[in-house]
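Sharing a structure with you now.
With one protein chain withheld, the remaining protein chains of the complex are depicted in position.
Note that the chains are named A and B in the order they appear, and that numbering of residues resets to 1 at the start of each chain.
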Amino acid sequence: MGYKTINEANEAVNQKIIAAAPFLTDVVPAKSVIPELEEHVLLHAGPPIKYENMTDPMQGSCVGAILFEGWAEDEEGARELLENNKITFIPCHHVNAVGPMGGITSPNMPVLVVVNKENGNEAYCQMNEGIGAVLRFGAYNEQVINRLHWMKDVLGPVLSKALKAMEGGLNVNVLIAKAIAMGDEFHQRNIAASLAFLKEVAPIISALEDVEKEKRTEVIQFLADTDQFFLNVAMATGKAMMDAAATIGHGTVVTAMCRNGENFGIRIAGMGDEWFTAPVNTPQGLYFTGYSAEDANTDIGDSAITETMGVGGVAMIAAPAVTRFVGSGGFNDALETSNQMTEIYIGENPNFAIPTWDFKGACLGLDARKVVETGITPVINTGIAHKIAGYGQIGAGTVNPPIECFEKAITAYAEKLGFKE
Amino acid sequence: MILETSAIGSVALELLIEGKKFTIHSIFEKGWNIIDCNEELIFLGTDENGTFPFGILLDPQTKQKAKAEIEAGDTFIVRNKHLSHNRLDIKFDNTKILPLNTDFEHANINILKENMQQISFESYESTDFESIRVSELICKLQDASGNLEDEFRYFIGRGQGLTPTGDDILVGILYGHFINPFIASNHLKTLGKLIEEPLTTIVSKRFLTCALEGLFSSKITQLQHDSSLESLKSLMKVGSSSGKDTLYGIWMALNKE
Partner (left out) sequence: MLYTIIKENTYQDSIVLMLLSNKLSAMDGVNKVSIMMGTPANKDIFKSSGLGTDELEKAKPNDIVIVVDAEQEEKVTEVKEEVEAALKGESGSQDASKDQEAHNWKRALELANNPNLALISIPGQYAAMEAENALNEGLHVFMFSDNVAKEDEVKLKQMAHEKGLLVMGPDCGTGIIHGLPLAFTNIVKEGDIGVVGASGTGIQEVTTIIDRYGKGVTNAIGTGGRDLSTEVGAITALDSIKALNEDPKVKVITVISKPPAKEVQEKVLNVLRNIEKPVVTLFLGDKPAYQEENIYHAYTLEEAAVVSVQLSNGEKPNFEPKVKEDVNVALKDSQVGIKGYYSGGTLAYEAAVLVKAAFEDEVPEEKKEAYILKTKHHEIIDLGDDIYTQGKPHPMIDPEKRIEMLETSGNDPETAVIMIDNVIGYGSHDDMANELAPTIKRVLENARQDGRELAVLATVVGTEQDPQGYDKQVETLRESGAIICETNDQMVRTAINLVGGKVEQPVVDVQTFDHTKEDLSVDEKIMSLINTKPSVINIGLKSFTEAVQSSGSECVQFNWRPIAGGDEKLMKVLQFLNYYEGDKI
């Protein structure tokens, strides 16, 4: 199909996002859906990065994943494999996946499967481990590894059974629409969606006869405890939507944003799989008692896929409760943030109406041209990791992508279309 | 506008003598403080930070409505079991009285200690309240000999916030004492005498006087009935650091040598 102008192409991309029909259908071992995940292969967040350039938490996650897989006996062994380049790294985004924070995903970790029924593509994301010492922030102590095993052996299979019991899986758009009206923005705040998810699966899990009662209770307790469980569902959903939208193959709408702690990378519809990168910023925000900006790790994780689809920090107005947590003022500041975002997002998503925004739809279609034109970059809500592996989350805040990514992307696209200086 | 209260603390109720005048001292997100001529303080507001013996509990809507009408410095007069303000009347005649929760014997110290292990207090090492200092105080508290005035003066009123960190830690230590007594009574007397001096904020003083009598906020007494990690986390969420500071005090008290 041909488009006469870039506006037309961008509109087609937006229509593809609106039309998306994401369903959460299963939880499976990563290697069963990602053939690239062979022995000694790990996925990571963000655009491609070498092990030695990873920040400490991401390296810590690698150690944890190796211990979980049993490729090494102990930390020393794991470090040896990593430092001698015995581990192959692939960005999550290259294999239909996304990963929060470090995004380190190994073959046997369970992943959520979201199918975009409109386009027929799938996307994957590992499950949220809760808060405190967790792998995604670089922790790899015994408790972390044990939890990962429990997720593989209990949580994954039980959720898989529950999801399969739903005909066609769980309609994610419906959940998102519900939760956005309950004050979630799906990056920093997912509590409403997580509860709504629990509401859907709890009766089914309770009735699973082939699962021991103890395990059912454990799973339900875990879901009830994990406020951010839905974040990873939202991420897989974003990936499934944006990958489908990218098939339009034209225009300047951003189809992926992610960070690896070293670089921020974006893709635009007209440039396919090419990454446009620039050094990441460090998040600004509020720190838990005892920590300060000096302890903060640089921006990291694939979770900015939520802002790519038009929620997260962009939809700050949907979640006024978050604004204080991320240190950006009150309701009016949230309103201002979202209003400002309408200058760089070219549409509204009618599927996700925001009551606190007078039922305006969430932002849709981040136009790289508009970012460069206005100098306004999208606001990304984010957790802040300690720069030393294992400390975990030390605060929350907002971060903006470096504008150079967008400048590089539109310049490359213009050149592709015949622009000469 | 006539507004209903949801519940009232016993300390607050004792202060609400017919005809007595209170002034609004400070207004916060979650409620406001009034003080009488002796600077005795009552908090009116929601229970997001727990309920207090010196508190009057309002539901969020009531709090919001009332807050729109009041300003610091306004007066309330107690009339016919109402707190009367020139634009508001807050009724407390038929309200329920908050339980005191002095059933410290119900505390399960072992589970509490076990669950507290999941919480890291490491960040205190780089502050004025490093663990050696706190445990030294706790150690001395057990021994009736000596006078701890200097030590108390160090803690009282020290640190960030409306209830300075040092005070919150002391409240935590006192709670540790009530569930597992260890403080020699002369030290409690010294502390009681010291907090009559202007060493800390009125609010903080209030918490400390209550704590000396074994009266704590519901977020703290909750630990007696449910020692789970959830209760601990819920206490941690109080204030910006107060909850965690209190918890640190309890932790240090329970882990004394």
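Some notes on this structure:
In this text, a contact is a pair of C-beta atoms (placed from the backbone, for glycine too) under 8 Å apart; a residue touches a chain by one contact, two chains touch by 3 or more.
Note that the structure is predicted; figures quoted are calculated from it, not measured.
Put simply, the hidden chain is in touch with A, B once you look at the whole complex. From the set A:2, A:70 or A:120, the residue in touch with the chain omitted from the display is A:2, counting the whole complex. When the missing chain is restored to the complex, the residue among A:81, A:286, A:321 or A:388 that touches it is A:286.
Among the residues B:156, B:171 or B:191, only B:156 touches the chain that is left out of the figure. Contact with the chain that does not appear here is found for just one residue of B:5, B:33 or B:246, B:33. By the touch definition given at the top, chain B reaches the unshown chain through residues 25-30, 33, 128, 153-162, 164, 166, 198-203, 239-242. Summarising the interface, chain A meets the missing chain with residues 2-6, 9, 250-252, 270, 286, 324, 327, 329-333, 336, 339-340, 343, 369, 372-376, 407, 410-411, 413-414, 417-419, 421.
One rule holds for everything that comes next: only the chains that are shown with their structure count from here on.
Separation between the centroids of chain A and chain B, computed from CA atoms only, is 41 Å.
Against chain B, the residues of chain A that register as touching in their complex are 132, 289-291. In the complex of the two chains, the chain B residues touching chain A come out as 118, 123-124, 126-127, 240-241, 244.
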